[in-house]
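Every protein chain of the complex appears in place save one, which is left out.
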Amino acid sequence: MAQTSAPSGATTHSPAGAPAEAVTKRDFLKLTTTAFAVVGVGALAWPFISSLAPGGDVLALASTDVDLAPIAEGSAVTVMWRGKPVFVRHRTAAEIEAARAEPLSGLKDPAADDSRVQQAPWLVVVGICTHLGCVPLGQRPTDARGDFGGWFCPCHGSHYDTSGRIRRGPAPTNLEVPSYTFTSDTAIRIG
Amino acid sequence: MRIVKALAVALSLSFASPVLAAEAPPPPDARFGFAGLFGTFDRGALQRGFQVYKEVCSACHSMRLLSYRNLLDIGLTDEQVRAIAAEYQITDGPNEDGEMFERPGRLSDRFRRPFPNEQAARVANNGAYPVDLSVITKARAGGANYIHALLTGYVDPPAGVEVMPGMNYNAWFAGNQIAMPNVLNPGQLEFADGTEATVEQMSRDVTTFLAWAAEPEMERRRQMGVKVLIFLAILGGLVYATKRKVWADVKH
């Protein structure tokens, strides 16, 4: 590329014989300046990273109200919450019984049924398989519900029971229970 | 150096008038508290201004970019804002039956529009379209000063000027004939904080509210700006000192 005339001019450091103090002073100054500049560039990254987080409008939609009154016993609805499906199932007495009867020792991810529901008939879980994020079947009456009466994930064959707990298949944990509150006897607010 | 000076003068001249004013005279400086480099919004004025918008302007003017949750920023409590939102019936749906339905407003809802669309707004307003006010102070040359001047600018037309039917005379509107009638009258509303509702007061407050609505980030922006400039001043000093040191043993 360019002609290689020897770089010239002054040297980086003071010429020999100059007081050593000058060298130290310049190095300290350089170090401080560089440190300041590095901090500045680092701070500059923050607004950019921060802009990737959910915006104010997205956060404002972070809760969903569900009216439970129209959901008949034995049936279920799927509602959207934060862009994900949430299963709300009105369990029959037999389903509740099945979930409670199961000894914890036999479970892959042990959790008692009462720790997963607030009122026994109402099971509320995030409808996303904990394996790799598919939506399990079992919401419609015609769906396969797997070997344990709950949900069955068609992607890789995970079976969930009537408490949304993993019973067989590759999924590592139970279906997640979102935080929700009963705003009245027949209504919940998720989130 | 002479070149630099000449350049600087010429540049400042060419920057001085980047935007052309319309035919109307430039509005006087209303000396708002939020104007100036370090100004902030007065919370009382913002809340009173929202009351003016709600009780007067919102009959015709939408603010479609604002949501009820934004009102949390002007110092209203969560309950107050939820109550304000619930006063409005918002169209939602479709439900399972495929029907649209109405429900009380929530924090996440946008301000309800007075008219469903522009055509409906024009029909109701004699053919004129009441503009959306979300960013109005950014969208008018003169900004907040102009809005305040306009709201308080309804005067009798000078002799010889004939105002067209359906129009009103305003000293600060381009062309002086404006479809919007004078809407601010002394004592027409009662401020929650007991401030006397003069025309001047209502106009200033609602203009403050509109300025906030257009630039809700302004206060944070200025605070951050001060910090950034202080940082750059220190960094500038350090960099300049370093440069001097580096060049100290070179004649140039």
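Going in written order, the chains are labelled A and B, and every chain counts its residues from 1.
Here is the rule we use: a contact is a pair of C-beta atoms (placed from the backbone, for glycine too) under 8 Å apart; a residue touches a chain by one contact, two chains touch by 3 or more.
To be clear about the criterion, contacts and distances are computed from a predicted model.
Considering only "NADH-quinone oxidoreductase", "ABC-2 type transporter transmembrane domain-containing protein", "Peptide/nickel transport system permease protein" or "Cytochrome b", the record for the omitted chain gives "Cytochrome b", by its UniProt protein name. Note on the undisplayed chain: of the listed residues A:D57, A:D114 or A:D147, the one touching it is A:D57. Touch with the chain omitted from the figure is made, among B:A120, B:A192 or B:L232, by B:L232.
Listed for chain A, the residues touching the missing chain in the whole complex are 1-3, 5-12, 15, 27, 30, 33, 37, 46-48, 50-53, 55-58.
By the touch rule set out above, chain B reaches the unshown chain at residues 3, 6-7, 10-11, 13-15, 17-20, 22, 37, 65, 70, 131-132, 134-135, 138-141, 143, 174, 214, 216-217, 221-222, 224-226, 228-229, 232-233, 235-236, 239-240, 242-243, 246-247, 249-252.
By our rule, only the chains that are shown with their structure count from here on.
Note for the complex: chain B touches chain A at residues 67, 69, 107-108, 231-232, 234-235, 238-239, 241-242, 245-246, 249-250. Within the complex formed with chain B, the residues of chain A that make contact are 9-10, 14-15, 25-26, 29-30, 32-33, 36-37, 40, 56-57, 60-61.
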